[in-house]
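Here the complex is missing a single protein chain, while all its other protein chains stay put.
Right, chain A next:
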Amino acid sequence: MNASDHGFNPAFNMATIRQAINDTIERDFGALLKTVRIPTPTRLRDLIRQIRAARTAAEERAVVNRECAYIRGTFREEDSVWRCRNIAKLLYIHMLGYPAHFGQLECLKLTASPRFTDKRIGYLGAMLLLDERQDVHLLITNCLKNDLNSTTQFVVGLALCTLGAIASPEMARDLAGEVEKLMRSPNAYIRKKAALCAFRIIKRVPELMEIFLPATRSLLNEKNHGILIAGVTLITEMCEKSQDTLNHFKKIVPNLVRILKNLILAGYSPEHDVSGVSDPFLQVKILRLLRILGHNDPDASEAMNDILAQVATNTETSKNVGNTILYETVLSIMDIKSEGGLRVLAVNILGRFLLNSDKNIRYVALNTLLRTVHADISAVQRHRSTILECLKDPDVSIRRRAMELSFALINSQNIRAMSKELLIFLEKADAEFKAQCSSRMVHVAERYATSIRWRLDTLLSVLIAAGNYVRDDVVSSTIQLILNSPPEEQAYIGLRLWDSLHNITNSFEDKQPLLQVAVWTIGEYGDLVLSSERIEESELVELYQKLLWSTSVSTASKQYTLVSLAKLSTRINSKEEEARAKQIIEAFGTHLHIDLQQRGVEFSQLFRDYSHLRPALLEKMPKIQKSLPNGNDSNGIFDEHSNSIDLIEGDELESSGLMSLSGGGGSLKVGSDSNALLDLLGGGSDDPADGLGLVSPTNSIIPTATTNGKTPIPSSSNNQDLLDLLGGLDMPASTPPAAIPPLGGGIGLDLNSLNDNSIKAPGPQTTGVTSSSSFGGLDNLLNSNVTLPATTAATTIPTGLASPTSLINSSSTANSLFNDFSSINNNEEHAKTLTALDKNGLLVQLVAKNSGGCLQIVMTAVNNSLITLEQYLFQAAVPRSFTLQMLSPSGSTLAPGGTITQEMRVSSTAKATLRMRLRISYQCDGNPILEQTEVSGFPEEPTPLE
């Protein structure tokens, strides 16, 4: 059998036999050793094999633990024979992620050994295991000092290399002298390492630069490339660290130019050649140093213009290495005061890079173009089509850069072509790009739009392409644009939205923003859309029903849709369809979602008792003017937020005004609104998650007031009331003073209605909703909250608005607030009151008034708590374009019910919107409390009434 096996596979058997013999020899030899000497430790090679043979992590751990235990043992016994091998094994174990710090000291012992092998492993271990712990570092500094003075160049080399890798500031200080001496060594091998060590020392401790300066200059006179590159690196570091040294080294520009020229012109030198390019490493270093020396220096720049042009034109570009040099050259050309022609050449090199098949080079090109686009936009424009091509690159990083660059290149001439490409990109883009890309599209469309129709079309395309990824600002700005467009455009976009809505009937869930804009527009301009006679009224109502009953439509979108349907019901002619709309709306009166239910109930009222009011209440929204500077001025997040005006919100206020504060749903709603408002006040948290943005009071108060003017009934005054209160909370300052008197009246009305509500006796001024059965639960809900006397309850509402958590506040708060309001009413007719803080019983308000070219602001702090607040300190900061003068406060201690006032004067040097950042600190029960907030909405100009 054996014979036949042999016959079949002799090679296999030969190998087995040889293996067997080897194994025997090794085993016997090992046994022999064992009997003769102490057991030898496992060899590094064998340990690695054992570890690699481990099949599970636990097995590997066991091998490592056993070995570590053994190694520790030998360390304890001070076994110096095998120390080197043990450290080597420990370094392998360390790389696997196991702790190996216990080998630190042993490494140091190795470095102190006279054997080169020991030193080599010892320093390797030191570089891998040592952190910057003081005690160990002192020890190694001594070892290094000895070895730096060694006569063997390789020992010095090891020490320099170690110092270069782990120099701590202390080590750098202690060894700088030695390194400086070695920089003058006749041995090139040592000199180059010493120069790089000096580089590291200066990096850690810049003050040590002085001592290296004299030895540095001569490094550039060498032929040896190692020394040259080390010298250039060292000088670069020195120039970056100190302007004086930079000026000192300006004179070496000709030397550098000469070295570079020699590199390019000298023939093939096999030693330094990298695919046809002579020492790219050195070339790049020199180019970078030239860039630093030529920056903002016309003379130095002049001296290097020629060589840069030469490098740019003579470099072989078929391989990465040539492009490496070109890339560095381009950076230098763009950074120094180079000639115009050279700059064009540089941008063209980048343009060529964009066409390169190597993705790395494309990436670098886009990155560099992005950096230079602002300096030389017209040169970059020429490569626009190539950049757009990169939008289709398979590499996501390249696509991202290309997108950023494309947006940077858009101007009013190319906006149409560019946005076409970007829309194609947006459609196919990854989710991570869609949000950013769509917002930027909206921004550029606003900035460079050539016509309203084009802009509307673009925004619609964005909504379609980006689906749910569009940010809320896109929805609100689109709606605002439609609102401000002429009627024919409104009809046009209404029809287009209708069409796109039809196209997505099966995929509502990923196109919610489009849906919201579409229903808003169709609801608002239903008459215009219908007048085209392309759409049947029944079709419209059908679609609404589908939307409202669909499970794939979000709640926020349903809110839009419901409001829209109510509006639409006044724009259609067919009684039949109107009845259907009514039916749909009424069905929501029992909806599980409280907000939808409220809307359902409120709107149903408009079909019943108050149907005569419906057309007037659901009028089209008036056009709005932007009261704040538009996004181009980039006033930061805060402004952007107050800028995004959510019109639906305005709608809602109009409608919920019917119920106003008399209904439970109403006050709950108010709570959530004020939350949103507060969010915005608090520095603009971008979380209007449910699509309820900010109503800019300036914009909405006046239009609503006009709407109300047509319907002089109690409900309308309630409505106004709510708005005024909102205004009063948020930015009464932006409400013209004329709006304040109605506020007083509003409170009076409210007082009645709430009073009535809580005693469950509908009075003449309530809307009669309390009797509605579906509403009973909510009433109870409200009643459980409003347990205060009627007078208090009414005045609590502003407080509730200011901080929704404290709807049931102490009566003193309410009273003082009431007082505050009335005092404003009586005395401060031309002033605006802003509530800066209302928390823990501390109410801080600012009353701002224009007086003689500057803004006079009086801070009033009222303590409504029962605890004395001490060390009250009010600090304010304003943007740079304003000057703030603060007078001393009336006190620093707030007894319960007490007040502190402090006057400030703000004058502006430029026309800008005043924002004020406040810091309010005080001690409550000995605990220091710090509040920070931001307030805006101060009167800008003397108000028109003055």
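Here is the rule we use: contacts are C-beta pairs under 8 Å (C-beta built on N, C-alpha and C of every residue); 3 or more make two chains touch, one makes a residue touch a chain; residues count from 1.
Everything that follows uses one rule, which is that contacts and distances are computed from a predicted model.
> Please identify the absent chain by the protein name in its UniProt record; candidates are "Transmembrane channel-like protein", "AP complex subunit sigma", "Tubulin delta chain" or "peptidylprolyl isomerase".
Its record in UniProt gives the absent chain the protein name "AP complex subunit sigma".
> Which of these, A:T111, A:T324 or A:S406, touches the one chain of the complex that we don't see?
Missing-chain contact among the listed residues: A:T324.
> Given the contact definition stated above, which residue among A:D279, A:D297, A:E421 or A:D838 touches the chain not shown here?
Missing-chain contact among the listed residues: A:D279.
> Which of these touches the unseen chain: A:L110, A:L139, A:A230 or A:M916?
Result: among the candidates, A:A230 touches the missing chain.
> Considering the whole complex, which of A:F249, A:Y363, A:Y525 or A:Y544 touches the chain not shown?
A:Y363
> Residues on chain A that touch the omitted chain in the whole complex?
45, 48, 52, 88, 91-92, 95-97, 99, 101, 115-117, 120-121, 124, 127-128, 131-132, 152, 154, 157, 160-161, 164-168, 189, 192-193, 196-197, 199-200, 203, 225-226, 229-230, 233, 271-272, 274, 279-282, 284-285, 288, 320-321, 323-324, 327-328, 359-364, 394-398
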